[in-house]
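Structure, as structure tokens:
Only one protein chain is missing; all other protein chains are in place.
Presenting subunit A:
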């Protein structure tokens, strides 16, 4: 009986490891590298206890505790600091790794019909699930050992062997826990998207429950598996209890997944699959409606990302203000421009980075047109009463609006956070102007994308090389003293650095003109060439 259920687990596990021979090592190296780099950096950044206590001071507020969890702030050694700031977030990443890997080898295989092929071989009914669990457990145990011994080998005084292994075990146990969660949802849900979706929802809820619990009521945190990780008090009390709890619950999850897998048919689930819309909403009438519907999720996620980026950059403005205020030398060094506060002079530097990042979502939005072409889906529109100009124009307008929205959200985030943390906050106009002045440069980038799609569709991806180039010369240009023309090879080189520099109406207008020309040429090219696919 058991033989028939579990036959050939070994070969299936080897198959999975072969399929993941790049994927798993990449996760593994990424997580280990991240885990080991941070304490090394901390040693450099906070060599004395006094500096670490200063850090502890800034961590002593509900916002930080909600973000990274409780820590041993009274005795903030290098070890305590690493565990406090890094353990939870790394555990979330390990959880994510497990979710994606398990889905890939369970429900995704089933959905794509690969599982059926495997099933037709002399393979047990539960073999695939348990081979997946085995591979994931081995991966997570290895991760425990590598990060554990790795941290210990750094030779930091406050990072002893037991604490280091516990740190690793916190990561590995979380990975195993979410392996169990995903294995369970792979039985319940009928699709791989559902499996990943539900599992990530559990991960996020676990994070939020712990955040609320850590700030308000510690008992609540015990209802979250991510709460258990921080309760280990790594490098302080070294409590192994939560690890055993995590593993215990994981084993229960494994059994539940096995039971459900045993009683269900292949390619079915337990959650009823919810029927979708029978017909199109009045909104889905034309190409623009379709584009918005397809890109909606991406736009929302990027929009939130940009807002958060603005907020987090903005939140350092207050510290910056007090930092500059207390530091006479800095004050003397940086007063290059008369009439501007030091924080004001810092704004352009922030804006360069934001201006470039903000270009990414509208570019992606525009390039979707090319992606759709390669997937043979623009044919559906063009074979109906939709002209090429209307199709590309719809993408272009949405991309341009998208960029405007992203810039605005970033500026709003920066301004709002500044308002909260600064004594003399910026007025909205200053910040918004400094951000919006990058819009023409973004339009030129979008224009280049339109031109490429219209005339050189095979070379569309070089736009990303150009973005990368612009980033390098802008961001590192001053540091490495690149010549001026290097910066001026990208449209960002012509943007006046508001509020410190004066507005250069001429340059900005010219950029807009160039952008329009690029777009018009691209549109004409698009209506003259073959559609590929």
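By definition in this document, a residue touches a chain if its C-beta (ideal position, glycine included) is under 8 Å from a C-beta of that chain, and two chains touch if they have at least 3 such contacts; residues count from 1.
Throughout what follows, contacts and distances are computed from a predicted model.
Trainee: Consult the UniProt record of the chain that does not appear here and report its protein name from "ABC-2 type transport system ATP-binding protein", "Fe-S cluster assembly protein SufB", "Cyclase dehydrase" or "cytochrome-c oxidase".
Mentor: In UniProt, the chain that is not shown appears as "ABC-2 type transport system ATP-binding protein".
Trainee: Which candidate, A:279, A:339 or A:483, sits in contact with the chain we can't see?
Mentor: Only one listed residue reaches the unshown chain, and that is A:279.
Trainee: Going by the contact rule already stated, which one of A:382, A:472 or A:500 would touch the omitted chain in the full complex?
Mentor: A:382
Trainee: Spell out the interface residues on subunit A facing the chain that's missing from view.
Mentor: Spelled out for subunit A, the touching residues are 191, 273, 275-281, 284-287, 289-290, 293-294, 375-377, 379-387, 528-531.
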